[in-house]
Structure formats: structure tokens, C-alpha cells
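Let me begin by presenting the structure, written as C-alpha cells, before commenting on it.
Only one protein chain is missing; all other protein chains are in place.
Moving on to chain A:
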Amino acid sequence: MEKTLQDKIEGLIGSQKTFLFMKGTPDAPMCGFSAGVTNVLRSLGVQYGSFNVLSDQNVREGIKEFANWPTIPQLYIDGEFIGGHDIVVEMARSGELQKKLGN
């Protein structure tokens, strides 16, 4: 991956404690899985930054390589890749996500 792209991705992830790469925006998600994660974060009252990968093809492809994860959305907390939709939903159900967010 190009260094400028990697720097951009790392900069986004580091810009907030909780950061979400998604399709669309929190107010207007463009895919069911992205909508699902924003719903979870909203229900927990989490403040988070987000990036719409549909607005930037380089980031859309780059983030898959960056996390070694093939799908979007991707959630990061404290710079750590947490997972995609299914993992976020499961962790919210078990309370593990709340624990991570509280740290």
C-alpha cells in the first residue's frame, strides 16, 4: 500500500477514540450492514468519527488491505480493529463492546 494512503487511513483511525469506516454516513447509511453498526453505536450513545468509503475508492480498497479484512463496515476503538457488522452486534449483545468503549 502507498505510504500516503496508509498515512491517511491511520490518521482517520487516530482522529477519534471510536472510528467507523462505512458505506454512506451515520445519518444516511448506504448498506444494511453499515446501518446496523450505526444503530448499535447510537443505541449505546457513542460519539464516533466516520468515513464514507463510497466517496473515495482508494480508501475503500485500502482499508481492506490495512485490516486484512474483506468487507466494510470496519470499526476501530483506540486504534484497534474490532471487526465488522456481525462481530460488533455480537459484542454489543455480550457487553464486551461496552467494556472496550469504557476503557
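Assume a contact is a pair of C-beta atoms (placed from the backbone, for glycine too) under 8 Å apart; a residue touches a chain by one contact, two chains touch by 3 or more; residues count from 1.
Quick note on the criterion: contacts and distances are computed from a predicted model.
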So one subunit is absent here. Using its UniProt record, which name fits best from "Sarcosine oxidase subunit delta", "BolA family transcriptional regulator", "Flavocytochrome c sulphide dehydrogenase flavin-binding protein" or "KipI family sensor histidine kinase inhibitor"?
"BolA family transcriptional regulator"
Per the touch rule stated above, chain A touches the missing chain via residues 31-33, 68-71, 81-87, 90-91
